[in-house]
Every structure is written in C-alpha cells, then in structure tokens.
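All protein chains of the complex are present and in place, except for one that has been dropped.
Read from first to last, the chains carry the letters A and B; within each, the first residue is number 1.
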Amino acid sequence: MVSRGLDVRRAVVRYGPTTAVDGVTLHVAPGEVVALLGPSGCGKSSLLRAVAGLEPLAGGSVAFDGVGVDRIPVHRRGFGLMFQDGQLFAHRDVAGNVAYGLPATGVRRSSSRRADIARVDELLDLVGLAGYGPRPVATLSGGERQRVALARALAPTPRLLLLDEPLSALDRALRERLAVDLRAVLVATGTTAVLVTHDQDEAFAVADRVAVMRAGRLLQVDAPADLWRRPRSREVAEFLGYEAFVAASSRAADPLTAALARDLRDDDVVALAEGAFVVRTGGGDPDAVKGEVRGVTSRRGRSEVRVDVDGIGTVTALAPVGARFDAGTVLPLVVDPDALAVLPGSDVHD
Amino acid sequence: MASTSSHPGRSPRSARTRSARTRMTAAAAAALGLALAGCSAIGTSSASDGDATSTSSGTVTLVAHDSFGLSDGILDDFTKETGLKVEVVQPGDAGTLVNQLVLTKDAPLGDLAYGIDNSFASRAIDEGVVVPYTSSAPAAKDAAQYAVGGSDALTAVDLGDVCINTDHTWFTEHGLAEPSTLDDLTKPEYKDLLVVPNAVTSSPGLAFLLATVGAFGEDGWQDYWTKLKANGLKVADGWTEAYDTDFSGGGGNGPRPIVLSYASSPPFTVPEGGTEPTTGALLDTCFRQVEYAGVLAGAKNPEGAQKLLDFLLSDEVQDDIPGTMYMYPVSSTATLPDDWATWAPLATKPFSVAPDEITTNREAWLADWSEIVIG
C-alpha cells in the first residue's frame, strides 16, 4: 500500500557529536498542515531542513507519496521552503522574486513568459499584494516581505511547503493577522505543509495537527483542541502553558475534580492553565477556593491576578475588566473546567 | 533563533574563541605599544637629523647611485682628517642619477655627485649640474685622461669594462669552441646562446649597445643587431635577470652560456675549493665605462665637496674600490686584488664613443635599438 503525503521514518540528524533529531517518525496527509512546535534547540528546524534536503539524514528516511527522496537533491524534491526572514532576493523586484521558481524564468519563449506573468499576478493577488510586482523588495514592510516570500514559495505549486518560523520576526498584532491569512491561503490552495514554530498560538491558528517536539523527539501529535485538552505528559502540558499540577488524590484537587464532573484515577494529575480560576464577584460561598493576591497585571483590558492557593501554589486567575486588588487580599475563586486538563498517571495507560 | 538551536555545540566554543581573541588583541596592542616606544624610525632618527641640518657647515653630502659603497671606517677617516661628516644620499641607479640631478639642479640634493658615467657625462655638463674643479690629488693626473670634452667639471674616479662573458664549463661539456669577437656571436654555432640586458632599462645594456656603435660605426651597428636577433639573441630586463636567471655560469644555472657582464665578473665564479673561475670575459668585446664625480652647482658646502672629491682619488679609497664596487681604480698607483690581475684584466683596446656623441644620439639609438631588437 502506497502511503500518500509525507512520510518521515525514524529520522536522525546529527551535527558532529550532537544529535539534533533523534528518531522522529511523522506522517503528513495530502492537504494537511502540520506544525512542529517546540522551544529553541529542540531540533524542529533541523527536522524541517532534513525534509527539505538541506541537512543530510544520519539515519531513517523521508518519502513522499511512497517514493523515497533521500537520494534526490533539494531542487528536484518539489518541496517549497519559506524562511523566518523571507530571504527575498534583494537584487530582484517583487515579481522577479515570485517568478524565480517558475519554469519559464530565464526562458525566452514568450508564451511561457506570459503564463508566468499571469501566475505571478494570481499569487500576488492571493497574498493580498496585487500590483506590487514592480516594487523593489527593500521598500516592503516586514509583513509584506513575508507575503511575498509565501507567494514565491507557492508559485511553483510545491507538493509540500515547508515553513520555517514564517511569522516569528513580526510583531504580535501583525503575526496574529497573518496567521489567519496564512491558514486561509494554505487551505485555499490545498497545500500540504509543515510549519515550524515556537509560538503555540501560531501553531494552533495555522495547523490541522500540532507535533510537540523536545530534545530531538516528538512528544505528541494531535489536533490543536485535543492537544490542549489532553496533553499526554507534564512536559507537553508545561510547554503548552499549563502552570500548576495537582495530584488527583490530594485534597486541593477536590474543587477541580468537582468542576470536571468526572472520575479520576488516584495517580492522575490535574493540570491548570492560566485562567483555571476566575475571581468571583457575586455573593459569598464559604466553600469557595480562596486565593491570596500577590500581584495584578492586565492583558487586553482584563485583569490577571497572581494568587496563592493552598496546596496548589501560585497561579494566574482572571478578573473582570478594571478590577484592582491590593496584595494580601484574600479572594474567592471559581474553577473554569475549560482551563483544566487531566494528565494520565502513567504514559502506558493511553 | 532557529539556526543557533540546531547547533547546540557551537556556542561555548565560540565564546572560548572570543575570549582567546580578546587576550590576543590585548597582547598585540601591548606589543604595538612597545614597538612604538622603542622601534620607531622617526623617533630614533629625528634628533640626529636635526643636528645634521643645523650644522650643515660641518657636513658634506654625497649624492651617489645605489651601487656606491665603501668599506667600514673609510668615511670616518675622512671625518678625522677634515672634521667634515659625510652624509650619503642614493636616490636611484646609475641611469636615473643624472636625470635626478638635472631635475633638482635648482635645489641640489647634496654637495658632490658620484657615479655619473661616460654615457651621461655630457648631459650633466651641458645641463650645468656640475661646476668646474681641478683636483690636486696625486691620482688627478691619471683621471685627466678621461676628461670629458675638455671640461674639468667631472673627474674620473673609477672605470670598468662591460664585456661578453662565457661559461667555460658549458663550452667544455658541449665540446664547442668559445667565441672571441663580436662577429663570432652572429655565427650559427652560437645560435640561441647569448643573453644581454635591455639597453633601455639597464646601464650595462646601454654600454653594450655603445660597444657595437664603437665597433661597427654609427651606421653599421643596426645590421649587427639584426644578425644577433636572427641568431636567437635573448634580451633580459636587467643585468640581474640576465646573469642570475638566463646565464648558465651565474647563480641560477640558466640555459645560456654567453652573457653580457663585466670584465671583473669572472673572479666571483671561482668555485668553493677551486682555484680558477668557471667563466671568462671576452676582452675584444668590451666597452669602457668611466664613473665620474663632480661638485654640484649650488652646493651648500662646495669646499667640503672638493675635499671629498680629492678623498675619492686618495689611495685609501682607490684601493677599496675593487672590493666594494667591482670597478677598477683610476689611480695607477692603487693596488688591485691578486685574482683581478689574473682573472679580470682590463681590455687593452675597448670600444669607445665620444661622450658628446652619446648625449646627442642616445635617444635616437635607443629608439632604433628598440625597433630592431624588441620590435
């Protein structure tokens, strides 16, 4: 049976004595977008470069549509690649960049050239830069550069698009807007893609599935929602931003299990993300969880309160807009089950 | 930081290298500082120069070509005798010297010029670079026979013969008889064996051109050179290249056994442990070069210049000339090194061309020569 799409089997990448990728196996189905998510140095970029053919594999194999590509050099793999800082060619204008990978570049046949010009216009339109063709790349803003880089990478219709931190160099507002656009373009073109990022929001916004990578290995590969709800290990959960962990058997976990409304095994662990507690503003409930205020910050108008909860530790609770509390105040808190995840006590029971 | 992350092993090493580099930079800065304090040419020399300039009456400046040199202590003896300190300035080679003197005649480089040869002598006199002076030194009588066109502005100091030299070893090995005259060099058996320095860029090269002018006349030398060229003549840039690279008997073991050099060259080819030189000079092919000294017009210290010129004709300097400048002293009473008498005699009948004729025609001759030989 021929497996369609990208198949990475036990890939190993080494730099001298250092092993950057340590036996990774990953499948990407046609039309699917998978994000490799992990902290700096986890080996995600090395894996991407190995798939592109820019780093030699020290072990394992990479295949596409059932055909091994290990012996095929970069330029014949038909994989597109987009870098964090675009790597636009400074000596070509926008259209020249986009047309670089098209078959007729350098060919004098006018029919192919006309086809190229049409393709360039189509792609610039797709990334929202219609009419930018003749502009020198030096005049572009950071966001525009990345759009051009995306158009350029998509132009030759790659069978697989590899994106190396495509939005990381941009500021947050722009990044969030572009992530949505990127997803839209990838879906619209039906492009199979692997995206490398250290930014969880970016991964969740763009990808169909997210692969969490750490120290050269894949820890978990799941759809964003599943990943968020069911991190397989404390390591994954910590990376996703879960900030406190409580054994299901401890008394402090009681209000949490109650909120989850399900039975937990004794060796399960409950993980708390930011906002697992919400400051209660209504009437007093003597049984409510109590937290002592350590400090208050604000995010998009909403107050975030660092509170000390007995048996759990310091966590971030959400409060209404404009709420102000003095340090030392004890606040009643309610649990938001959407910000809780249950980690199985042992990885074996999955 | 994706790309640093893929090379986890790199950062500590680069940090180490950087600190090593910093140390080395510091060390280099320290070394430079020391060098500045102790080794500066300007720093160590300016004081003594200041003295020299301010007491110019106590110094006499000799402007010489860059082959000038005397044994240690000889110029000190002059200072002891006269109280005058000698500054030597060597702004270029023999060919360049006269032109430099002509250019700077409004503000001469020194007091006495030495090293003007007979091919440039007339120009120096005509341009008024040197002023008349008749030396009273004993050797002045010997020098007088080389006086240029009846002028006493230039005094002969030494002389030498520019001659064809042959590599005896090569001719013995090849069982070929050596040539002996200029005409022999155009014979087929000596095809591709001769190398001479360029007449335009080298003063022995010019001397050899003058030898052929002397031998074949003003209208005959061109034919001779045409024949030489047809016989495989090689022209090297200078004496050094001809003798050290192309000549088989020089330092470089080159391919050609016949070279233009000096009558005084053979003694230098006596091999280690041997008694006879491996090369010889053909005394029927020579042009005589005479080197003159003259008091510069506008000299700051003309009296000092005259004293120094007399000193150049003294036995002390005349005896020293063969060993240091490879020329023959003009003085008939000076002693020659033993091996010179045996292996480096002067030609008895060298070719000659009158200095004023040289000055008149040199440029035209060189142009013709270039045309014929270089093409």
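Everything that follows uses one rule, which is that contacts are C-beta pairs under 8 Å (C-beta built on N, C-alpha and C of every residue); 3 or more make two chains touch, one makes a residue touch a chain.
Just so we're on the same page, contacts and distances are computed from a predicted model.
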Which of "ATP synthase subunit b", "ABC transporter permease", "Succinate dehydrogenase / fumarate reductase membrane anchor subunit" or "Glutamyl-tRNA(Gln) amidotransferase subunit A" is the UniProt protein name of the chain not shown? "ABC transporter permease"
Out of A:153, A:272 or A:339, which is the one that touches the chain we can't see? A:153
Given B:135, B:222, B:261 or B:301, the correct residue touching the omitted chain is B:261
Filtering A:64, A:79 or A:277 for touch with the omitted chain leaves A:79
Who touches the missing chain here, A:124, A:140 or A:312? A:140
What subunit A residues would touch the chain not displayed? 52-54, 56-58, 70-76, 78-83, 85, 87, 89-91, 100-101, 138-143, 145, 149, 152-153, 155-156, 158, 162, 169-171
Pick out the residues on subunit B that sit against the missing chain. 1, 3-4, 7, 10, 14, 17-18, 21, 24-25, 28, 32, 35-36, 39-46, 49, 53, 61, 64, 66-69, 72, 87-92, 95-96, 99-100, 102-104, 107, 109-110, 198, 200-201, 234-241, 243-246, 250-255, 261-262, 264-265, 268-269, 271-272, 323-324, 326, 363, 366, 370, 374-375
